[in-house]
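Let me begin by handing over the structure; questions about it come next.
Missing here is one protein chain; the remaining ones are kept as they sit in the complex.
Right after this comes chain A.
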């Protein structure tokens, strides 16, 4: 039968690889290679995306984080952050769905200081109504220093 404009759909035909073969390839090649790289220590600086204090942060080692709330930990306490969404190095990235396992990544941080923010002025004013309210707000803040990000070769 002759080919017309309606014989094939207008979108390009995409053939996806076979799921069984792809799972085999993934398990054999990719996981083995990445495990090998991790256990050999062949990665430079690691970065991680961590969910902490209801916000997501992209962090590396030795960097400072400031949260706009109170943390129930004294200054100098070591903290382990458990909700890690993504860990990456130069050659590979481990993406969590949505979180990565706790036996795979370890992110350590120390509480450095607990202060208040600079005095922010909250003012409301309605003109011609003799209404003005002024309030000075100082939020409590906590500063953390990310000590280390470690990964262990227990992929599967």
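As a working rule, a residue touches a chain if its C-beta (ideal position, glycine included) is under 8 Å from a C-beta of that chain, and two chains touch if they have at least 3 such contacts; residues count from 1.
The working rule: contacts and distances are computed from a predicted model.
Missing from the rendering is one chain, named in UniProt as "Large ribosomal subunit protein bL20m" (options: "Large ribosomal subunit protein bL20m", "N-alpha-acetyltransferase 10", "WD repeat-containing protein-like protein" or "Glyoxylate reductase/hydroxypyruvate reductase"). Summary of contacts with the chain left out: across A:39, A:69, A:93 or A:148, the touching residue is A:93.
Interface note for the absent chain: among A:20, A:40 or A:121, the touching residue is A:121. In the full complex, chain A touches the omitted chain through residues 1, 6, 11, 14, 16, 47, 49, 56-58, 85-86, 88, 90, 93, 95-98, 120-125, 132, 134.
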